[in-house]
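In what follows, a structure is listed as structure tokens, so that the remarks can point back to it.
In this view, the complex is presented without one of its protein chains, the others remaining in place.
Should a chain be cited, it is by its letter among A and B, assigned in written order, with residues numbered from 1 in that chain.
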Amino acid sequence: MTDQQVRKDDEIAEAQTQAVIDSAHLEGLEIKSLTQWQLARRKFFQHKLAMTSLVILLLVFLAALFADFIAPYDFAEPDVPNRSSPPTFEGQHYFGTDKIGRDYFSRTLFGTRTSVYVAFIVASVSTVIGVIIGGVAGYYGGAIDNLLMRMTDLFLTIPFLAILLVLSAFLGAGSPVRVAFILGFLFWTGLARIVRGEFLSLREKEFVEAAKVLGASDSRIIFRHILPNTLGPIIVNATLTVAAAILVEAALSFLGFGVQPPFPALGVLIADGQDSLTTLWWLATFPGLTIVLIALCINFVGDGLRDAFDPKQRVK
Amino acid sequence: MTEPVLSIRDLVVEFDTTDGVVHAVDGVSYDVHPGETMGVVGESGSGKSVTVMAALGLIQIPPGRIVNGEVLYKGRNILGLDEDELRKIRNKEIAMIFQDPMTSLNPVFKVGDQIAEALLVHDDKLTDDAARKRTVDLLEMVGVPNPDRRFDQYPHEYSGGMRQRAMIAMAMANQPSVLIADEPTTALDVTIQAQVLEVMKVAAEETGAGTVMITHDLGVVAEMADRVTVMYAGRVVESGTVDEIFHNPKHPYTLGLMMSLPRVTGEMQKLLPIPGNPPSVISLPPGCAFHPRCRMSEGRELCRTKVPELVEASPGHMSACHFPDEVAIEAKREASVTGLEV
Partner (left out) sequence: MGTFIARRLLYSIPVLLAATILVFFGMTAVTDPISQIRLQPNVSQQTIQNIIDRKHLDEPVVVQYGFWLRDVFFNQFGNTALGDQPIWPDLSRAIGNTMQLVFISELIAVVLAVVLGVFSAKKQYSFFDYATTTISFFGFSVPIFWFALILQALATWFFLETGFRLFYTFGQSSFAPENAFIDRIQHMVLPIVTLSYVSIATYSRYQRASMLEVLHSDYVRTARAKGVKERVVTMKHALRNALIPVVTIAALSFGAVLGGAVITETIFAWPGMGKFFIDALIRGEVYTLMAWLMVTAVAVILANLVADIVYGWLDPRIRYD
């Protein structure tokens, strides 16, 4: 589900030729000679929402990373006298406790760590696969390209979540790493399409032609000339994949086919709170809000990165 | 002389961008009289298109902003009229033809319906049948063969030249008093350009309109225009009759444009390009905006410090150069370099 959102997001970026002023009005505009990276960095730092989101994200990630030191309680150890406690500052149960007295603030911290960890593996694995497959298809074209594109078309005919559920159920997910790799091996299609498109257009460009004429090897052309020019979309996609992976992993874990207890994951925590939604409302609320916060921040950062890398969006 | 049908006075238009304020149009004035063709010449970004778009309220506000000026249509200021009043003027009184016929027609509607719409929006009583009949006549007038069949075709079934003819038919539909053609031939094949210019002439004769011919192509100006306004960096730098401008230019930029124009005379000639690039319209150079590219300005303090006013250099011939009379000398010097007589 969310993989397609990522894909759609990138198509939005392509569709957004928001030339606010008719190009004719600006033809004479002199472009300052900043490199693409300097320009992108400058534009990203000016993007207030993206920068704020980035700071919040870093804080959340750091808190999750150092959960062992920050969490007031162990994630599995119950605080028996304080069972079913609503959120309170006394006793440091900021997110309350469940029926057997486990502290939900601590559980959320550890759950965040698991979920973020999974999401980063997913993003890394899928980015590597996506770049390789998309690059090969785009650079060599022909039959390989055709086969790849038909395959991704075919994958689109079956709900992504269904494929994931089948794989997780039968290959036995459970541990975070297994879940991460199952997701990672399925998340690459969107990026592969983007990379393929970029490679297809770049390989026709003059500087690539020139490198070919000069006798550069394929690998040199790919790694020196083409890949650096596709880094923008790749980075944006990898960022958005982290958000998508967090959401999909949470859904899988919630349904019982992803990360499974005793590993704490945000989806598992929400599933645990499902039965007492109206009585112990905090159980499902805080892990859910944490997912929303992380996904929202990543999406804003991704949006900022996209604007930053998009040469078309120079005009306010 | 007749009263001008369209008169632009001291128009100033700016755009806000992330990189600063773009001074797209900076105090532009020119007149168009009934039946005559005013050629407006300049490089891209000189503000020649923005001027007319602003006049018709077709620029986006914001980021655009009209800072100053008047646009007198038959003596009445139409600049800043509300949308509904402007709407009644567009096409009915002042019609436009755009640069790229490939993208200027809506791909999802029949060409005929798009032309007929121009008639229908300005006449509540017109029936669809009558509009169709009139449209077919218009298509015939602009030289579209089989107009009745062509009416029901979509833009992608038209060639570039045919689409531009359809755009001209649309522009002349309501017999406007002013026709504005914004680079009407730029996007077309050279062989088609001449045909479209012929159709433009037909349109001007049919409607008796005053025409504004916006172009960067001096050849088109020579072919079509009675008078010429030369624009540079959002300002008018020279204006006069087409003969005066071509034979007796009073601004080095105009001279530069002509020197960089290839001509088929049988002899091999050197082309003399204008050095440098058009200036950034965000930060114009001080003094005369053209001075960094002007050979005449070398070593002259005045050119670098004082913005030259547009003043009459000879009767009916305006120039915004501090040294309008030296242009002829410069022309001779350059002619000796290139072997080209101005």
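FYI, a residue touches a chain if its C-beta (ideal position, glycine included) is under 8 Å from a C-beta of that chain, and two chains touch if they have at least 3 such contacts.
All values reported here derive from a predicted model rather than from experimental measurement.
**Student:** In the complete complex, the chain left out here touches which of the visible ones?
**Tutor:** The chain that is not shown touches these displayed chains: A, B.
**Student:** Which one, A:161, A:177 or A:211, makes contact with the chain that was left out?
**Tutor:** In the complete complex, the chain left out is touched by residue A:161.
**Student:** From the list B:72, B:118 or B:313, which touches the chain that is not on show?
**Tutor:** The single option touching the absent chain is B:118.
**Student:** For subunit A, which positions touch the chain that isn't shown here?
**Tutor:** 1-2, 4-5, 8-9, 11-12, 15-20, 22, 150, 153-163, 165-167, 169-171, 243, 247, 250-251, 254-255, 257, 267, 270, 274, 277-278, 281, 284-285, 288, 291-292, 295-296, 299-300, 303
**Student:** Going by the touch rule given at the top, which residues of subunit B touch the chain that is not shown?
**Tutor:** Subunit B touches the missing chain through residues 56, 58, 83, 87-92, 95-96, 98, 100, 103-109, 114, 117-118, 121-122, 154, 156, 167, 170.
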